[in-house]
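A single protein chain has been omitted; all remaining protein chains appear in their positions.
To keep things simple, chains are lettered A, B and C as they appear, and every chain counts its residues starting from 1.
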Amino acid sequence: MAGNTYGKVFKISTFGESHGTAIGVIVDGCPAGLPLDLEAIQHELDRRRPGQSKIVTQRKEADQFELLSGVFEGKTLGTPIAMVIRNKDYRSRDYSHIFDKYRPSHADFTYDQKYGFRDYRGGGRSSARETAARVAAGAIAKQLLAQHNIKITAYVSQVGELALTQAYQNLDFDYIEKTPIRCPDPELAEQMITLIKSIRKAGDTIGGTINAVVQGVPVGLGEPVFDKLHAELGKAMLSINACKGFEYGSGFEGVKMRGSQHNDIFERKNDVISTKTNYSGGIQGGISNGMDIYFRVAFKPVATIIQSQTSVDNQGNSVDIQGKGRHDPCVVPRAVPIVEAMTALVLADFILRRKTDFL
Amino acid sequence: MAGNTYGKVFKISTFGESHGTAIGVIVDGCPAGLPLDLEAIQHELDRRRPGQSKIVTQRKEADQFELLSGVFEGKTLGTPIAMVIRNKDYRSRDYSHIFDKYRPSHADFTYDQKYGFRDYRGGGRSSARETAARVAAGAIAKQLLAQHNIKITAYVSQVGELALTQAYQNLDFDYIEKTPIRCPDPELAEQMITLIKSIRKAGDTIGGTINAVVQGVPVGLGEPVFDKLHAELGKAMLSINACKGFEYGSGFEGVKMRGSQHNDIFERKNDVISTKTNYSGGIQGGISNGMDIYFRVAFKPVATIIQSQTSVDNQGNSVDIQGKGRHDPCVVPRAVPIVEAMTALVLADFILRRKTDFL
Amino acid sequence: MAGNTYGKVFKISTFGESHGTAIGVIVDGCPAGLPLDLEAIQHELDRRRPGQSKIVTQRKEADQFELLSGVFEGKTLGTPIAMVIRNKDYRSRDYSHIFDKYRPSHADFTYDQKYGFRDYRGGGRSSARETAARVAAGAIAKQLLAQHNIKITAYVSQVGELALTQAYQNLDFDYIEKTPIRCPDPELAEQMITLIKSIRKAGDTIGGTINAVVQGVPVGLGEPVFDKLHAELGKAMLSINACKGFEYGSGFEGVKMRGSQHNDIFERKNDVISTKTNYSGGIQGGISNGMDIYFRVAFKPVATIIQSQTSVDNQGNSVDIQGKGRHDPCVVPRAVPIVEAMTALVLADFILRRKTDFL
Partner (left out) sequence: MAGNTYGKVFKISTFGESHGTAIGVIVDGCPAGLPLDLEAIQHELDRRRPGQSKIVTQRKEADQFELLSGVFEGKTLGTPIAMVIRNKDYRSRDYSHIFDKYRPSHADFTYDQKYGFRDYRGGGRSSARETAARVAAGAIAKQLLAQHNIKITAYVSQVGELALTQAYQNLDFDYIEKTPIRCPDPELAEQMITLIKSIRKAGDTIGGTINAVVQGVPVGLGEPVFDKLHAELGKAMLSINACKGFEYGSGFEGVKMRGSQHNDIFERKNDVISTKTNYSGGIQGGISNGMDIYFRVAFKPVATIIQSQTSVDNQGNSVDIQGKGRHDPCVVPRAVPIVEAMTALVLADFILRRKTDFL
């Protein structure tokens, strides 16, 4: 039983292999009457697309989307919104040398075992190219959330050992898009870029982390006991290619604290109940409490390296594999819009699910 | 739209408030013909129940379950399996003092906001008591997995600053259940127990982490692109009360590595394709690759402390709250069987979903 | 993949075998704050229970339900509502003679084939006893619909050849519950009762139809293109034991009409847009249009007869089967509250689904 759909009310279903005819997405359950800014969708795709800067893959993919349905006279109809992105620059020959080989830490082996065979061209369905469809859908979710004044900001917080230590409240979010690394600390951003360039020069790759902050979330989003808000955020993040971990609020560091330190004391401020601290990360009992939601996501080093590696082929024979093509030395700069998109999809779904809480 | 069901084929739906008449669970989708060991279910409930040792809450709850349906002549019928656990030792008066107050870092405020009112007795639906239903269901899932020779082991890996640093391969899993803290390192276990006792004496609480290892998993479990095996594991863990983070394989530490170090090289060993290292944590492209699956889960310090705290009531007035009753100073020892249960539920679901991969 | 859950937002999951410990239901997704009249639930169960009149089975089952969760201080909490009905009068020996035999037109054979074995006592899960759980859940749905002034009325419209020909507008709905046959035409009701008595005397059974009318439905319920309002009503009715057909509005007779006769002309009346005729049965394009919804449901003759029949056992050997016990000669009088319950469940689900149509 396949798993290509995310969401329960605001639902997306993606399709497409990296080097097939097209990838795309159906957004079903978007409410009617939402004015849709198509350029804003393209803008998000541009933030994710290859070739956008010197520190990402130099593949040339325009990632122009075509809208097929669900919008009329500029507004959503309440019917499924289908979007398609054609695959243009695929250069299938780049992959012919590995059609029977299992690239280390890729999904070649597991897809072959699971399905009996696979589209070996560029990873097929397991390629991160699929995330373009999520970004297009997420751009619609963002427009829905904007109606509720909910704002999502993601940024690179670590590359290798280079980690951003300031709390998000002390960062200049406006700087994020001003640097190709999407880290809001100018000095650290430069160091990260330098590191990535040296890594790429060595034909190697490196991991990193992304932080996200969601502001303006109303109280009441999230559905106990399994579909807790942070549980769905976790699933959504972990479903992104290369993701290895998720923590929110105080996270893994919080386990060292005492309850007397960690508890977020309630207070009334300007007639609104809020908490003095926010170790809860804006979520209590799986439900948003009106404070900022923040979380951190880990991404492993990209598996494709331009170095020779040993492996096996589909007969179990030993083979050498040499990465070719144009790949990302580090996934995090391009993953920022993906993290934002998945966050938007989770929240849009919960905004709609919340509507049925009362009579 | 509520979220009290987990799983798509092997599905559980839990119900019940902490101090209502009963809690319970329906397991739907368990295949027919599974011989069911009811004592093994009770055994798992006993591993989770209060009062089992000196370092957990001293509440007396027997947590005896009653089987209502789905089993005939010792085997599952393929019909829904309903189990109920009556709430006996509830002492409602323990909670009357906080019926209109919002305990810090509890779900009182968010439930009130989400639903308009709440069952304030012992946290109602938000109480960790609900996890007993999960453990009962998970015990059935474990019996299904045993048919496939899949074995799940969880253990406490950290309490406060006290962290277990050995790899799981070097641990004696047999020791886990020999100590009330469920940490397989005898010396560290003693230190953890001493720490928890001192914490409790201070009327305080502390966080911790649990590691889990799944052995014997066949290749092919997990459903791209959203229901990746680790994404569902992450959601399942994050849905447990007090959970703040999830990482698998190399996790957050892995972001510091180079791709050339992190890649798991394939090799053929005894006619089976495996990997030399296992930074992937047994999952590639969201699908199990046959290697051990391992992950780590963070739990915050318990919110109920036996110290006076300021807060607000449902009118926004400042109030003092003094924790009463018998609570856990640290959640991790009793969370071990819960982590195992949720892991079993995830895997049982994927075992069944996998059956539809081929014609 | 099992199918024991109905509904997407207002969801019910039933469990239980006819002669196991208990049957029951979880209602999940009922909005918070609904004042719940427990006596009204018991009243609906009493309308369905055996032994209520001379023309139904004389089995003695009190069908008292116990509420386990989801309600606090008289109102729904927004959490799962669990209800259990214990099985008391099961007389297992009545069924021991058929444990390996396949009763004609029962589900014995298909359950055995599907699941490998079955609970042969009284039909187990395939028994119509399961519908008691639906009726209990439907009674909650009815209370939700009452808040929206939606009223559901079902009645017996045919027994064997005896058919009610008047349009529902000409019937006295108040009479329905005044006769055990639940047919609103007093004279025809008497004939039906006489017919059923003679059928029972002959150890035989007979079929019938039930009509239902839903009044006060707001415009806009139903979800194109698959979850059309009438498609879900049809599925819900067809899921009731012994149901063989469903038609709404003009139904099968309407196929003989011309479009120029069949089209329902719109008009404005008292500032409301309505239709002059209602061949559409209150549904257009799968969405309610504000007119009365009406439909008809066919039920086959009960399969258990008190006559000797030939059959086979589970080895394929020829056997004779003689119906024993106390069975319904005609299912329709007791099916009236079941039809109403399933109708209420469909509408409650769509009322909640409708809430997400707009921003």
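As a working rule, a contact is a pair of C-beta atoms (placed from the backbone, for glycine too) under 8 Å apart; a residue touches a chain by one contact, two chains touch by 3 or more.
Since this is a predicted model, take the numbers as computed values, not measurements.
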Worksheet item: Considering the whole complex, which of B:A32, B:A163 or B:A202 touches the chain not shown?
Response: B:A32
Discussion item. Considering the complete complex, identify which of A:A22, A:A62, A:V319 or A:L359 is in touch with the unshown chain.
Written reply: A:A22
Fill in: Residue of C:G33, C:G51 or C:G160 touching the missing chain in the full complex
C:G160
Discussion item. To test your reading of the contact rule: which positions on chain A touch the chain that is missing from view?
Written reply: 1-2, 4-5, 8-9, 11, 13-17, 20-24, 26, 28-29, 32-33, 66-70, 72-73, 75, 77-82, 84, 114-119, 124-125, 352
Discussion item. Could you pull out which residues of chain C are in touch with the chain that's been left out?
Written reply: 1-6, 8-9, 14, 102, 104-107, 109-111, 113-116, 125-126, 130, 158, 160-161, 199, 204-209, 219-220, 222-228, 230-232, 234-239, 244-252, 254-268, 271, 273, 275, 279-281, 284-289, 298-305, 307, 309-312, 316-318, 352-354, 356-358
Discussion item. List every residue of chain B that touches the chain not included in the displayed model.
Written reply: 1, 9, 29, 31-34, 78-79, 144, 147, 224, 352, 355-359
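The criterion applied here is as follows: only the chains that are shown with their structure count from here on.
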Item to complete: Taking each chain's centre as the mean of its C-alpha atoms, give the chain farthest from chain C.
Response: A
Fill in: Separation of mean Cα positions, chain C and chain A [Å, integer]
46
Discussion item. Report the inter-centroid distance (CA atoms only) between chain A and chain B in whole Å.
Written reply: 26
Worksheet, complete the sentence: Between chain B and chain C, the Cα-mean centres are separated in Å by 39
Discussion item. Two-or-more-chain contact residues of chain B, please, as numbers and ranges.
Written reply: 1-2, 4-5, 8-9, 14, 114-116, 125, 352
